[in-house]
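Shown next, in structure tokens, is the structure this report addresses.
The complex appears here without one of its protein chains, the remainder shown in place.
To keep things simple, chains are lettered A and B as they appear, and every chain counts its residues starting from 1.
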Amino acid sequence: MNFLPMIIVFPLIMAIIMNLLHGKEKAVKYLTFATAIVLIALPFIGEYGYYYFSGHGVVDGWISGIAYLYNPAKQAVIITLSLIASLVLITGMGEKLKNNMFVTLSLMGFASISAIVLADDIFNLYVFFEIISIVQAGLVFLSGTEEAYKAGLRYMIIGSVAAALMLLGITFLLASTGTLNISDMKHHLLTDNPMVYGGLLLLIVGLAYGSGLPPFHNIKADLYARSKGFISAMLQTYSKFVLVGLMLIILKLFNGLSYFSSAHAVLIALGVLAMVFGVVMALLQSDYKKLLAYHAISQGGYVATGLALGTPLGIVAGIFHAINHVIYKSALFLGAYIVSCKRGSNLHKLGGLLPLMPYVAFMVLCAKLAISGVPPFNGFQSKWMLAEAAMQVNMPEIAIIMIIVSIGTFVSMMKAFYLIYLKPVDEETLKEYQGKEVPKLAVFSLFVLTALCIIIGLDPSLITNYLWDYAREIGVNYCLK
Amino acid sequence: MASFITSGLLVVIGLYGVFFVDNVLKKIIALEILGSGVNLALIAIGYNGGTIPIKLPNVPLNVFAKESAYPLTHALVLTNIVIEASMLAVMLGVSIILYKKYKTLKGSVILKED
Partner (left out) sequence: MDYNKFQKDLEKEGHGDGITVGAFFTGEFTLYLLFIFGALIIGRVYGKTLMTLFGLSALAFSLSTFPIIFQFKKENSNAINYQLFWLSVFLGAIAFCVYLTARW
């Protein structure tokens, strides 16, 4: 018996149960803790290989039903996802207000993201792609401010356009191939026709929307910035893994085909633009959470560039960077949450927090060095692999842009560190700081994530060993003249 | 063929409405039109002159495959209608909240830069 669908079914069932427990705060708290523990075990219970839901496999050339594909690369992604999800749930236990709605939505998001990563049929992919956009808007609405409602409404209006267009693209692919199963569809796509081009084009629109590549980077960053710190950690994890899942599907369908070349260039260009626009906008911000939100876009650009290169090394580097990125960016968002418990997140009003919480400052500094790509941390390993992948296909310009963006990242991160922790403040502010508690559970989560940053930084093969097989399967080696 | 032309028209009208009409409620109506266009296109590619795609227990699978319309598109459209309805419900609710605050539905006012 293969328990693979439990990864999706268990969180959905728990989400429904949590919804029924409205008002019983104690029960919700214990159940949340139990769920957070179980989530970590989920990725290990499935078997590798194809899984057809309720046994509906290939019937007379018709492929019906939901299909999943599980392999070590997807396992690595889901392990990271479940780790972040359980840490965020544990952090959220410290908050009192609207606790069970937050748990419900996060679990629904967890189920949707694992379905998108595992999916081997586009129908399933589309359904969960829509659910995740409702979940993200809902998580933003939880913070209850007017800006949050505006950000959510913007996201949903533009998102409905993009998702409807993506469904149109799926329609085109279905019309030209007659199937929605990805492994089966690949055999029908060898020759090109206008329908296939249209499908590819509209899938790219969906990809850009789901992962916050330009031109969707502003609404996505707005979404992260308006929600609470630990919820933003969850939201950016979702977006990164939507990017990984959808990009792997596009590569699996089209990589290596002769007519893919221009779409390939479009994908690389989208990645590079996301990288640069994200970091430039981050340099201009005066709000700490918005700064981090634009960095999430920028690092998403790195992931997209690495995956879009389409070589085995590029794919490994892309997924590896996605995993590293969600770890250190979640740590940074948790740091922002701890700071905002003291005094908001406006950089020009903060300052002088170093003597009050030196351990938190040290851990946040570690995460900041990791995001800028400084050697002993995990960010360095994956950025190095990405630059190597860009050099391997003979595009040194992209490697140079990556390094320039790293410099911009370092500058804005150090600016934020100076303005929050080092800038001198007067006595009254210090007294105001001391009156407010630091959330202990958030510090615990921050510690776990920082430790992971260092461990992966010292031994990257811990993760990359999982990724190589699948990357060799869908990657194609080539070299630009 | 007529259904494809209709669905194309609906998609274009929907996109026009979303991009050019400066009223949040009208934008949401346009989104619904866009979604209907996509649904119609999905139904139209699945229709091959066959019967409704409901498999009765006494009909063997290969006969069903020959006689009925393509069932996958119907499943996709049904799911899409449900998801779209819930998206629209959330969007309408939020626009009511914003209307109460600003007393207007102009997109350039209630969703301006902040």
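Assume a contact is a pair of C-beta atoms (placed from the backbone, for glycine too) under 8 Å apart; a residue touches a chain by one contact, two chains touch by 3 or more.
Since the structure is predicted, the reported quantities are computational estimates derived from the model, not experimental observations.
Check A:M6, A:I79 or A:L283 against the missing chain and you find that the one touching it is A:L283.
Contact with the chain that does not appear here is found for just one residue of A:M18, A:A208 or A:I231, A:A208. Only one residue from A:L253, A:A370, A:I398 or A:A471 touches the chain missing from this view: A:I398. Which of A:F3, A:F33 or A:Y197 touches the hidden chain is settled by the complete complex: it is A:Y197.
In the full complex, the hidden chain is touched by chain B at residues 18-19, 22, 107-108, 111-114.
Across the interface with the omitted chain, chain A contributes residues 151, 154, 157-158, 161-162, 165, 192-194, 197, 200-201, 204-205, 208, 214-219, 222, 259, 261-263, 265-266, 272, 276-277, 279-281, 283-284, 286, 348, 395, 397-398, 400-401, 404-405, 407-408, 411-412, 415, 418-419, 480.
Following the convention adopted for this analysis, only the chains that are shown with their structure count from here on.
Those residues of chain A that touch chain B in the complex are listed here as 59-60, 62, 64, 123, 126-127, 130-131, 133-134, 137-138, 141, 146-147, 149-150, 152-154, 156-157, 160-161, 164, 167-168, 170-171, 174-175, 180. Across the interface of their complex, chain A is touched by residues 11, 14-15, 18, 24, 27-28, 31, 34-35, 38, 41-42, 45, 61-62, 65, 71-73, 75-76, 79-80, 83-84, 86-87, 90-91, 94-95, 97-98, 101, 110-111, 114 of chain B.
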